[in-house]
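Can you read through this structure? Questions will come right after.
The complex appears here without one of its protein chains, the remainder shown in place.
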Amino acid sequence: MSAASGDRALSPGHGQLPGSVEAGLSAGRSATEPVLAIRDFSVVYRTEHGDVRAVDHFNLDLYPGEVVGLAGESGSGKSTLAYGACRLLRAPALITSGSVHYQGRRMATPVEILQLRSDQLKHLRWREIAIVFQSAMNALNPVLSVRDQLLDVIHAHLQLSRSEAQEKAASLLDLVGIPRTRLRSFPHELSGGMRQRVMIAMALATDPEVVIMDEPTTALDVVVQRDILAQIVELKERLGFAILFITHDLSLLLELADRIAVMYAGQLLEIGTAREIQHEPSHPYTKGLLNSFPSLRGPRRELAGIPGSPPDMRTPPPGCPFLPRCAYGTDDCTHVDMSLLKVATSADPEHVTACPFVLPGTPIRSGVAARSVTGTDTSALASAPGEGEPSHEELTP
Amino acid sequence: MTVALPVSADPAALTETPKDRGRWQRLPAKAKVGTVLLGLFVLTAIIGPFVTPYDPSFQNPNPALSLQPPSAAHLLGTTQSGQDVLSQLLVGIRLTLELAVIVGVVATALSVLVGVTAAFLGGFWDDLLSLLSNVFLVIPALPLLILLLGYLPQRGQTATILVLSLLGWPWGARVIRAQTLAIRNRDFVAAAKETGEGSWRIITFEIMPNEVSLIAASFVNTVLYAIGASVALAFIGLADLSSWSLGTMLYWAQSQQALQLGAWWWFVPPGLAVALIGTGLVLLNTGIDELGNPRLRDASRTSKIGGRRLHPADPTPVLQAAPPPRRSLAGLLHAFSRDSLLEERGVGSAPAARQPGRRPAAPQPGRER
Partner (left out) sequence: MPFIIRRLVFYLVAAWVALTVNFFIPRAMPGSAVQNILSKFPQLQPAAAKTLEALLGVGHPGSIWHQYLAYLNNVFHFNFGIDVSQYPARVSTLLGETIPWTLTLVGTATIIAFVIGTGLGIVAGWRHGGWLDRVLPGLMFFQAVPYFFLALILIELLAITVHLLPLGQGYAGGLIPGWHWGFIGSAVYHSLLPAFTIVITSIAGWMLQMRNVMITTIGEDYVLAGQAKGLSNRRVVFTYAARNALLPQLQGFGLALGFVVSGAIVMEIVFSYPGIGLLLLNAVTSNDYPLMQAIFLVITFTVLLANLIVDLVIVFADPRARTREAAR
C-alpha cells in the first residue's frame, strides 16, 4: 500500500490526527522507542455504590514488532486496560489518571490518546490500533456479509476506489487463508476458526501498528487454536505489527510472547521476558500461576492452585491486593506501594516485580500465610528465615 | 515448611457492605409507583361497595337530577337516569378488578400447566401444544371473544371469565415453555433426575422456583389483557348490562350520548380508572423487567459524567489535572473541577489510611518504574 493511495488522515480539512505525516518510514523515531506507552493509567467505574477501581496506576511499554502478553484472572482488569487505552469503555467508566502515548510509523510526533477528540480518535482507531475481540460470533455483525464488514473498515480509513477496495477485501481473506468465495457469506455460516480468521483479517486491513488481541482463541478448540496462533505469528513476522495479547492462559503466553506482564486486581505485579517469567518467576502470584498447570514434559508433581478469590474492587485493601491469598504474606505487605522494582537476580534487565520481599529464588510455597486479622504476626516466615530467603529488606537494585 | 491453611482472611470481606437498603428500596422506581397505584385501586375495590353514598342502580325519577355535573351531593355527578356516578365507579372498580384477577389466576394457571407440560414431555405433545398456542396467539382475540360471547345464552360475569380465560393462556404458555426448556437442560435438573427424583417433584421444587418472576410477569400481563378485553366487550354491549363494571358504565355513557351532551363526568372517571389501573400494571411489569435486566434501568445517573450526558459512542472520558486543549471532553471535566469531589469518593490521590508513599510520577533513584 503506497503512500499515494492516501491515508484518510492526510486529507485536508477536518479530523486530522495531530502529527501524522506521509505513510512509510519516517525519520525521527528510533527503534528503541515504544510504539505504545501506557503510564500511570487508572480507570474507575462509577457506580451507585461508589467507585470501583478497575485499573490502578498501570505502566506498560509496547515496542514495535514485539508480542507482549497480558496475563491475569477474570476480573483482573486486563480487558478494561486494553479498551480503556483506546477509550472504548462506556459509561460509567472514567479514566482518572495517566497517559497513553502512541507513536506509530506514520506519526512524526507522538499522540496523546487521552487528549484526542472524538473525530481524531476515529482516525486513530483501527488504522493504528486494531482489536481482535474474544468471541468472533459476537463481534461480527450478524446482518452484514464478510465482504461488507471488510469494506466498512476499508472505506472508513483508506481512500480506495470501489474496485480497489473489493480487491483489497479479497486479498485480506487470502492473507488468512480463507477462500475468496467466503466474501459473500454471513457470520453464522462460518465455522468458529474461520470467524476468528475473518476478525484477524479485518484487524489487519489497514496495516495497523498495534493489534490488541483479547482472548482470541479462548472460545476455540485446541487444534484450531494452534492453527490460529501460528497464523498470527506468521502475519506478525510479515507485516511487523506489535501485539498486546490478553489471556488468562499463561501457558499460551510462555510459548507466544516476547514479554509477559502479570496483572491482578487492576495492578501490574510483574513484567519480564517470557523466558524469565517461566524459569525465574519473582512475584508470588506468578509463581502460583505457573504452579497451577502441569507442563507437558518433566516429572509429575502435585498441583497447587491459589486459594481464595479476587478482592472486591469497591473497597480495595491497603497495600498489595494479593496479600489475602499469598503464601508469603506478612503485615508489612499492607504498606507496599506497588511500584515496580527491578529483580536484581534476573538475566533480563527489564524484569521488574511489585513484591519487594520475594525473589525468584524463594522456594515455592502454597496455601495462605497464617496471619491473624488484627495484625499480630504469627507467620513462620518471620521466625525462621531459611534457605537463602531474604528477610524483610527492600531489594537493592 | 508446612503452613496451616486457615480460611483466607480477606480484609475486604470483613468491612460490612451496607445492606441497609431493604428489598423495597432496591426496587426500581417504576415498580414502586406501579405498586402504589395498584394498591390504591385494590383498596378501593375492597372497601368501595361498602362506602357508596347511594345505590348505584337507583334511578332517580326527578328530572332535575338527571345529568348533573359534580356537586356536593353527587361528587361525580349523575347519569341520564339520575344515578350517582361515584357509587357506580366504586362498585365498578371492584367488579372489573375481580373479574380481571380471576381471569389472571385461571389463565396463568393454564399457561403454566401447558407450558411446563409441553417443555417436559417434549416430542409430539410439545409440537402439538406449541402449535395450539401459536395458532390462538395469532388469531385476533377480540373478534373471537365477541363471537363466543355473542352466542352464549347469558353474558354475565361467569361467561366473560370463562371466555377470557380460554383465550388468555397462549402468550404465557409460550414464554413459560421457553424458560422451562432452558432450565430443564441445566445441570441441576439432570442431577435431580440422577438421584431419582420423580418428575413432579422436579417440576415443583427445582424448576418452578426459578420461574417465579416469569410467572409473576405473566400474571400481570394477563390481568392487563383481561381488563382491556372485558372493558372493550362491555363497551360493545357484550356484558351483563345491569351490573356495574367500568366497561358497562362506558357502554351506557356512550349509548346515552354522554359525549354529545357534554356529560364528561360520566365517561371520564371510568375510563380514567381503567387507564390508571392499566398504567399501574404496565409500570409494575416494566419494573419487574428492569429487575431482571439491569441494563434497561434508568441510566440517567450512570451515563452522566462530568456534568455531560454520554452516549455509547463517546470516548471514555478522562479526568485531568492539567488544562488540556480546548474542545476536548477532558477540558470540560476540568472546568467543572471534579477533583475534590472525586477525592471524597476515594478516587485519585489516596486518603491517609491507604497506600502511603504512592507517588508514581516522581522518578526515584535506583527504582525502576
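Each chain gets a letter, A and B, in the order it is written, and its residues are counted from 1.
Here, contacts are C-beta pairs under 8 Å (C-beta built on N, C-alpha and C of every residue); 3 or more make two chains touch, one makes a residue touch a chain.
Bear in mind that the values here come from a model prediction, so they are computed numbers and not experimental data.
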{"item": "Given B:Ile202, B:Ile236 or B:Leu291, the one touching the chain that is not displayed", "value": "B:Ile236"}
{"item": "Option touching the unshown chain, where B:Val42, B:Leu75, B:Ala109 or B:Val282 are the choices", "value": "B:Val282"}
{"item": "Positions on chain A contacted by the hidden chain, ascending", "value": "83, 86, 88, 90, 121-127, 130-131, 133-135, 138-145, 152-153, 156-157, 186, 188-189, 202"}
{"item": "Hidden partner chain, residues of chain B it touches", "value": "30, 33, 130-131, 134-135, 137-144, 146-148, 150-153, 224, 228, 231-232, 235-238, 250, 254, 259-260, 262, 264, 267-268, 271-272, 274-279, 281-283, 286, 289, 293, 295-296, 298-304, 309, 311-313"}
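Note that in this section only the chains that are shown with their structure count from here on.
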{"item": "Touching residues (chain side chain A, partner chain B) in the complex", "value": "40, 43-44, 46-51, 53, 57, 59, 84, 87-97, 114-118, 121, 307-308, 311-312, 314-319, 324-325, 327, 335, 337-342, 352, 365, 367-373, 380, 384, 386, 396-397"}
{"item": "Sites on chain B touched by chain A in the complex", "value": "1, 3-6, 8-15, 17, 299, 301-305, 310, 312-320, 324-325, 327-330, 342, 345-348, 353-358, 360-361, 366-369"}
